[in-house]
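In this view, the complex is presented without one of its protein chains, the others remaining in place.
For clarity, chains are labelled A, B and C in written order, and residue numbers in each chain start from 1.
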């Protein structure tokens, strides 16, 4: 079993009120030096069977047609390496 | 300027209805072979200056005290490699 | 679009042959030529941007203007009207020094493309119109129409739209107190997302969108300007989807309700301290609209430095800044000595505010960028003197055949059994079923002044805690009626909203409307539009309720197929003490149920004909506005004198639908007797207009009957509130449980 991660972020030209709210709060928390914050969604898909090119293509379609609305959002699809999976599980 | 990514996911033992809703919709969309979906948040922070150990430690604190509520969520902090940044920007 | 060198006015004058992309921006050749004629030279890129968005169908009303004039020409004398058509929203006097502003607008196209954000920003836009009048927004309503309930795309669009309306309105703290949800395959691909808002202020707080007083400062405040939604609403809503050219690809914005909430609070605080001379919200056409309208309505001119506009994206060209439809922005005109205080209030609420220009004593709107003058226009030519089309219109040739296809001739139920089955089918049909799954996603309680909300006949808000003064609002439209006869269909929409307001005990005062139609370039659609406007204007004149403002949404069609003509009408009413409001629910067993009005065999466009026969043909119910007025007077008097304990107007679905709703809401059944002279089927399903049912306590029966008799309103005793079932004597009995199941489970089963 492998994990495929789909990250969905608002397109750069689109307002991201959530990211802005976080960014505006940072100075109050004593954090300086972060010039921009964007907030998006992360989907972790556990895929049965091998994550070959065909499987990735299907997940790409899924992301494009369902997980993201490409009118306002961009997405990326990545296979998570086992090492990362292990680390993330920490 | 570098990008640091903080991924925040619900703890595994906590019900994730959003992920489940996605998963339940998959068969209707003609997708098989995905055994689990979890949905979380992705924060992209644009950091001024070098992302050294000190900067990362501060972002770790930020994630722990603010970006995630560790009562219910886990998080990971990653520096995004320039290559990835380029790819994501595609 | 940015070119080097900067396309200044000077540069434009010196380079008459430069080709500008006027066609891509949606201008017709003759329109472009008029711009050149007005200016006496070619426009600069920035000027072209302004003219093209402001002359779009959405902003200029170029196809509808010639018809809309009737609302003014036929406006009834009304003492209530304080501000009429032409401002951001009309204002009505409701007594005790209070004024109320309300308006309905469409966000149809964006909501199809991105249901959540499209609908959310629709709420945001209408609320800014209300604040711009000087009022505190107190409630929203949302008349919605979708394709067939079981169509897969409805399942994509509806939940997003509802979540968006809720997400935005709930976050602003505005109770949602009414609306509609209608399913019909004619809206497939063209859902109608209309949103209305009401605001309250004291008379002296009314503000207008005008810039006067040379030297006064123009302050832009709210969100930074970004590259999202450039030409979005204006151009998107002025075209059908299939001819969208690449440059006009859907441009949808993301709303930030939190920012808007701050905007409300800081604007109201500035009003309170009398810091604002004129104000305008930024909606469609963004800064182009705000600056040209403020300048055009005022006495002087205006000079703006575009470099001072706070940007989210530093690469934006001046044309883009002028066209951007970034949400949650407002523009105020403030006297110089009050600017500091104004900025301080913005700062208190963490709202970015910047002086971007000032009022001049000339009559030009001048805009500067990087030191060069890129706009120099007479603002009236941009804002108010756009093209006006007398589009050809013609009654479609299919209209006769449609009307001849008489619904009264459809096969009727042959047995009591069949009658009973059809009642169940009606009550559980998507259009008649409970909309609770939807309306429970809206906050009804916030602000603590909600007297009535869904599923009452009208929403009602208390506006004065001491005296109990309140306002009521209902929105209605029936595209099926309007398709059969647009003139009377529009009147029926008005009549229904008027009746809904009166049913709750409030006196109808004024009207706003949202006219949703297909492409004005189709003469048949244009005829529907012309007829609907004429019908509405005539009816408003007769009912004494002036139109205070509204919105037109055209191009709601895919290819050749236009939506049903769908005029949606909002009626605002006033009630001097909300304590005497009349609810829909049956209150007490033993009370007598009266049917007010006349019932005829009228099935054209009815819910019965749709649900049982999937049929649309014949004529809609007859309109009798004098009767509507009388019915309203009786309902209001009865509420004032405590003669009735509940009331429900009859509309689509007819009497049986109304009785079932009153019964389910009150948890009390009804025993009905078919009155003499009517057959059970007509009694239950006819949609004759001008009717309502009321529940009268026995102690009031004589008094109530006397009142109706004296005034000449037919009142027929049809039954009694009783038991746990709806029984039609000699025909059938349906338990409340059975009814509740079909009524409440339909929508969740389709959508959840």
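The definition used in the following text is that contacts are C-beta pairs under 8 Å (C-beta built on N, C-alpha and C of every residue); 3 or more make two chains touch, one makes a residue touch a chain.
To be clear about the criterion, contacts and distances are computed from a predicted model.
Look at the chain that isn't drawn here: its UniProt entry, checked against "Na+/H+ antiporter subunit C", "Branched-chain amino acid transport system ATP-binding protein", "Phosphoribosylformylglycinamidine synthase subunit PurQ" or "Cytochrome c oxidase subunit IV", names it "Phosphoribosylformylglycinamidine synthase subunit PurQ". In the full complex, the chain left out of view touches A, B, C.
Within the whole complex, the absent chain has one touching residue among C:26, C:43, C:115 or C:167, and that is C:167.
Contact with the chain not shown here comes from a single listed residue; of C:192, C:407, C:578 or C:630, that residue is C:578. In the complete assembly, the contact with the undisplayed chain comes from B:72, out of B:1, B:57 or B:72.
Interface note for the absent chain: among C:349, C:498, C:608 or C:704, the touching residue is C:349.
Although one chain is not drawn, the whole complex shows that of A:2, A:21 or A:56 it is A:21 that touches it. Those residues of chain C that touch the chain absent from the view are 163, 166-167, 170-173, 256-259, 261-262, 349-350, 439-451, 462, 465, 578-579, 581, 752. By the touch rule set out above, chain A reaches the unshown chain at residues 17-18, 21-22, 25, 28-29, 39.
Residues of chain B in touch with the missing chain: 10, 13-15, 17-18, 21, 66-67, 69, 71-72.
Note that in this section only the chains that are shown with their structure count from here on.
The distance from the centre of chain B to the centre of chain C, with each centre set as the mean of the Cα atoms, comes to 41 Å. Centre to centre, using the average C-alpha position, chain A and chain B are separated by 6 Å. We define each chain's centre as the mean of its Cα atoms; on that basis chain A and chain C are separated by 38 Å. Partner chain C is touched in their complex by these residues of chain A: 10, 13-17, 20-21, 24, 69, 71-72. Those residues of chain C lying in contact with chain A across their complex are 113-114, 117, 223, 226-228, 250, 252-256, 258-259, 312-313, 326-327, 350.
Within the complex, the chain B residues that touch chain A are 1, 7-9, 19, 22, 25-26, 29, 31, 33-49, 55, 58, 62, 65-67, 76, 87-88.
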